[in-house]
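What you see is the complex with one protein chain gone and the rest in place.
In this document, chain identifiers A, B, C and D correspond to the written order of the chains, with residue numbering beginning at 1 in each.
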């Protein structure tokens, strides 16, 4: 029983909020709105999935939001400059992935602690977005094919939702079902032990941080397509929300350990709250307050039965 | 030698930057400007000192910047509403300290991981600042006695510098020379071992997080007095800079461990850069890029000689 | 009647002023109002518009929104049959109209006032903010004006690098410039009043008197007017943008069109409802100070 | 001799695992009492109850005849019980003297303010280690850089430092060399001479027979028996532990 609450307490709290919104928030239950929530979750879920990979190897990535902003202005700038959209997308993905790779190199090669290395690359990426844009957004009415990346549908399901599902499922599969995932986990759980067991722990960390950058690139491209514009800091606010989603997730399913299923539910809870509170007509400042209260409260449920605070981030 | 670089590498890098600015930045070397840099350091140094206390007990505080903003609008709002300034100052300090205490209670009592608990209180504090202000700053011509808290001088030394020196020195003394500091350190280094040695580890964490809130209160009052205005999020950007200062500090003097001397030098490096780049006439985005580069570069110097990455945050 | 209001970034005082005015005016009419803050994040803004559409409000007002970026969302608003009015956002085919002052005109007013005070000759410092459309336009117009008046030289320039703790950023940056160029500048151009207040305080601490340097900026508001009038402030003039009046106008128009069923054309025929932004200096400041 | 410590019918489960299913322990004042049993028999768990690290699900603990509630390690230390745990006892990145004096740092007054007395702690740490015949000289070395046996010595010094009436050692010599093990055996005898009660957990039957007055044998979370070591050979004790039931 304790075990059950420890594992599913946060998810249950999320379910309670969901039911509450179903009953009390006008229109929340409409299928259009629920689909909306899913679409809105996609950016956060993808970014947080990347962060989960980094954290799984016990490295923090504080740069993913700014790398996403950078990738966004690169993609947007190229498209605005007339580059064929597919090339621009590849460039955006490449920039973010390269950023992740640089993080990985700094951490595993130069041995800069990830907190510092990624704080540093975050600052650099932020400066670069302003250098590229001069603070002005790239906007335009772009190739419909490109915009369809975020606004289109595939077999009646929004592309955003399809991409999110693919990212989350593949990530889940890799972390839970493959040797790579196990090696990343072992690296994060006990680096020295993993190293002595012959696991290439540095490579695992490099992969974790690079995947975080790659995910930032995917989210960036979707953001640009969704808004048909790119501006500096456009993904900046996702930093804290992304971390919150992963931490919420760490209280579920595998308490104390970053895990993809938890991250996804965490992202879902955060978007659902943002949506539900608007439908409830709460003033904006109450939304922040409620978000804080609900996050703390739902984690309390599972935390209170975990004997030791099993979080060592 | 290795040991020397590991301990002083970052400080040396900071010194290099200092010399560079002395030579190339017009007016950087003027005593008025150097005093200015010190004054500008004060807010960051005080906030980061608080964060150092929390981190010393191995808990993160992501709420200190928003708690500072909240304390600022409480102080500013009360003064603008006609309350005697000293009372308003006490109220501001109390609000921030209470916020820290709530963090401490959530972490040690409810056992919510500090990253989540403080992210939650940060959101709540942010909502409250908007609730109090409606987004509009409190501005006005306030009691000169109050403004003197930030703008006055004591024996020819700016009050800001005096307050900062007092906070930093007391914090240094407590962490290095007292039993309390040793118990906080032991709690952070090896919680279970400290607990078994009879140390009240929970109380240490509570104290660490509360001190972080208290420091946020001091910084908030000084900020309000310095700007004679109070607005929501006015301390928001100090979050990442404060963390950066502490992390920079962790590469100095006691590598891998949060320490007050390092935090102070870290804060000094960050403010010196911001000031120097303006004097050099560098475009604003270079400030971020340079900060990132210098943070990474200086940490690399000491990290490269530390065999294992001794950072476990 | 239920009104949804989204301000792009409440921590920018001007956004908050518009949103607060809309809210106050709507409440006076007895409407329900939901006010949202997008925190300056594009995606959040788009989601909030979508969420408002889902919640089935009867009308939407957007403050400092972006018609090109949020084209899809604004279209969704229109498709849902919800009347949409934007404030200081730019024209959208999906909105009834945009309530606007002409930022280019605003920029030229303050720039020309500054140069006029200096006699088109001298040295100035500038404090800019590139991340906001309005302030950026003002800066560009200043540059155009300066390019035609080469006798005025910019000896130091600071750009806000922060969006949250910008106050300390401005104070530190401008303090450094003021000291670096002590006695070597005649005017300061600030991109918005919040910057000007901080600069004003810095100059005051240097022991300056009104008229020693010419400080101009843009936005307007009680504190600005008080300073313009005050003998110990360096602030000489601002261009007062009627944020409160714009908010009220949005509600009035919503009332006429959505409640009373009037045609949009009875309010304005084009995509804009222009309001006037007045240059305020000591000569007319008393007209703006309300008791 | 009167009992200084008794545990009656202690039960403790971790989830589905029943670590203790009714364990008893009676330790007389001034004796050296050994606790033996297979791996997983529950020895460390029983010790955790007595040292305040864990609370029993059921069962009473009496110290000097009085029933006590040991809510945390601090309570146990205050009741005069110091413990050397099998694991997790040290802070690896802290210095030797800091580890030895952890939780009971020495202070001196400077201008009326209490300040850590580093010099005194270093000097006294050195004394403690010399009494164990250790060759460590740099008291400011970090514990993570010590060899397995050196760490064990530091942990023993911490327990000595408390000047407790009851000292519990959970496999103190497991990592120790021949020479160092002999020193610990001597130390235990010395402690006994000074009237300290010692509870020793060990898998080394030679040591147990050599130093202990009585032995309590645990099996599967229950107390199997408690017997005197008078005339007991290590061989016989081994068989007692392995055979039984």
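Please note the rule applied: a contact is a pair of C-beta atoms (placed from the backbone, for glycine too) under 8 Å apart; a residue touches a chain by one contact, two chains touch by 3 or more.
For clarity, every value in this text was computed on a predicted model and none was experimentally measured.
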Contact set of the excluded chain (shown chains only): A, D
Selected residue (touches chain absent from view) among D:174, D:210 or D:232: D:174
Sole contact to the chain not displayed, among A:200, A:240 or A:293: A:200
Selected from D:37, D:73, D:89 or D:103 as touching the chain missing from the view: D:37
Of D:26, D:86 or D:131, the residue in touch with the unshown chain: D:86
Interface with the undisplayed chain - residues on chain D: 14, 17, 37-41, 44, 86-87, 135, 145-150, 152-153, 171, 174-181, 203-206, 238, 241-242
Contact set of chain A toward the excluded chain (per top definition): 177-179, 182-183, 185-186, 189-190, 192-200, 256-257, 310
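Here is the rule we use: only the chains that are shown with their structure count from here on.
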By mean Cα position, the chain sitting nearest the middle: B
Approximate Å spacing (C-alpha centroids) for the pair chain C, chain D: 72
Residues of chain A whose C-beta touches two or more other chains: 130, 284-285, 287
Pairwise touch network: line, ring, star, complete, or other: other
Chain pairs in mutual contact under the definition given at the outset: A-B, A-C, B-C, B-D
